[in-house]
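Okay, structure first, notes after.
A single protein chain has been omitted from the complex, and every remaining protein chain is retained in its original position.
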Amino acid sequence: MDQDLLSKIAEEIKKMVDVKKNSSTNENRERVDDVMAGMSSITEYVGVAIGDTVGLVIANLDLHLHEKMGLDPKYRSIGIISARTGAGPQIYAADEAVKATNTEIVSIELARDTKGGAGHGCIIIFAAEDVSDARRAVEVTLKELDRTFGDVYACDAGHIELQYTARASLALEKAFNAPLGKAFGIIVGAPAAVGLLMADTAMKTANVDIVTYSSPDKGTAHSNEIIISITGDSGAVRQSVISAREIGLAVLKSMGQNPISVTKPQI
Amino acid sequence: MDQDLLSKIAEEIKKMVDVKKNSSTNENRERVDDVMAGMSSITEYVGVAIGDTVGLVIANLDLHLHEKMGLDPKYRSIGIISARTGAGPQIYAADEAVKATNTEIVSIELARDTKGGAGHGCIIIFAAEDVSDARRAVEVTLKELDRTFGDVYACDAGHIELQYTARASLALEKAFNAPLGKAFGIIVGAPAAVGLLMADTAMKTANVDIVTYSSPDKGTAHSNEIIISITGDSGAVRQSVISAREIGLAVLKSMGQNPISVTKPQI
Partner (left out) sequence: MDQDLLSKIAEEIKKMVDVKKNSSTNENRERVDDVMAGMSSITEYVGVAIGDTVGLVIANLDLHLHEKMGLDPKYRSIGIISARTGAGPQIYAADEAVKATNTEIVSIELARDTKGGAGHGCIIIFAAEDVSDARRAVEVTLKELDRTFGDVYACDAGHIELQYTARASLALEKAFNAPLGKAFGIIVGAPAAVGLLMADTAMKTANVDIVTYSSPDKGTAHSNEIIISITGDSGAVRQSVISAREIGLAVLKSMGQNPISVTKPQI
């Protein structure tokens, strides 16, 4: 009798553990296998990174598509960064890529995404005369994402995000109208009130200038965020961003949340 | 041997139960602890409520941020209500708050949110000359939410929402162009067709006037809802809202769903 029950128990547990496995180890194994299989077969595929970010290149974009997209005809090769989760991390990573390569940023679009979260996904298009340049830009961007996701702290009720660079380049100019070559930070909080309090704190911390202010109705894809971007002296921008992070984390904790970075804080 | 298996079973179960606990009891305990910790540390924090609603105050909003937001310069103190889930409940709660306090509603924005659901989140900003008034408005709003969530019925396929007041005030005027001091109701259904049928039923039930009609393309943040607001004699508005609720619940049930209120029906 006990033996019978024991067997049933063992069986039930096995089933449940199998389900668990299925959604972790096995999935990862399949993932690796598939990646291997996939990478060999498509020349356009460059790689994946955090946030369901995919990097692709198209060596010679179809002429009619090119025109319909409103791209400058001089560029035929494009590199593409596209993600379900995140816009800031990808834009800041692309900013490093555009500094390091012979490419231009032709388009940055934000989608309302994050897979049920409160924020954005994005698609960023690099253009180049040579496909190897486009590929290199995509590679650099993908590699930078671990760093630029460092100050994204997510929890069930929302998230905060901080980005900082000492020297803004073309991606930040395109996305936020950042002054080229100057220190530039963004401050993001969700739900939106969190972003507003962070923005207020940032502005009061040091002598910085506000460049953009976005909210659910204006400048976002109706995400549940308030986002400001700031510029100024590099020390001031950095200090403002850090203060915003501290108050943002404190509010989310006050809400009973435990916001955590999936990579490693950097700023 | 049995003993061994038994130990393994016990261990497996312990792990699984721990996971379960983590996402329920422990979480709540931590929540309470953190709330305690948080409340003491940030003066701007007022409280949380249903729908991941957070209430904050800023005593003296930064001047440059104030200007960028396009707020009336006469108000320096703001109160903020911000939520991942819900807009109607927060707006109706804020309507009571604005009646009860010396504040103005300066902004109501809807985000496409509800954490993967079909509807909205929101951010509502009260302005006051004195921060204690702003705080009071936020407190009243948070307290009213249990009531205003009473006729929100959610299920996997969608949701319906009903709101009713005998006397609309400034929050409803701001959000829906409600005539001040008159009975005012809103009727919401998702997926959108459910809202449309509810709207039709409401209009046929009693002699009410339709004030606004919103759909995924117009008047919403592309949520999957149809929303109408109605005004008229208080008895008529209330009766229309109730009929809309009955047909809305019936359709969701016909779809095989079990729509339920997380608090307590009020209308």
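Which chain is which? They are A and B, in the order written, and residues in each are numbered from 1.
Here is the rule we use: a contact is a pair of C-beta atoms (placed from the backbone, for glycine too) under 8 Å apart; a residue touches a chain by one contact, two chains touch by 3 or more.
Predicted model only: the values in this text are computed from it and were never measured.
In the complete complex, the residue from A:61, A:105, A:145 or A:226 that touches the missing chain is A:61.
Hidden from this view is one chain, which touches chain A at 2, 5-6, 9, 12-13, 16, 30-32, 34-35, 37-39, 41-42, 44-45, 48, 52, 54-56, 58, 61-62, 64-65, 68-69, 80-84, 109-113, 115-116, 121-123, 221-222.
By the touch criterion stated above, the residues of chain B touching the omitted chain are 2-3, 6, 9-10, 13, 16-17, 20, 112, 115-118, 156-158, 190-194, 196-197, 199-200, 203-204, 209-210, 213, 215-217, 220-226, 228, 247, 250-251, 253-258.
The working rule: only the chains that are shown with their structure count from here on.
Rounded to the nearest 5, the angle that brings the Cα atoms of chain A onto chain B is 120°.
Each chain gets a centre from the mean of its Cα atoms; for chain A and chain B, those two points are 28 Å apart.
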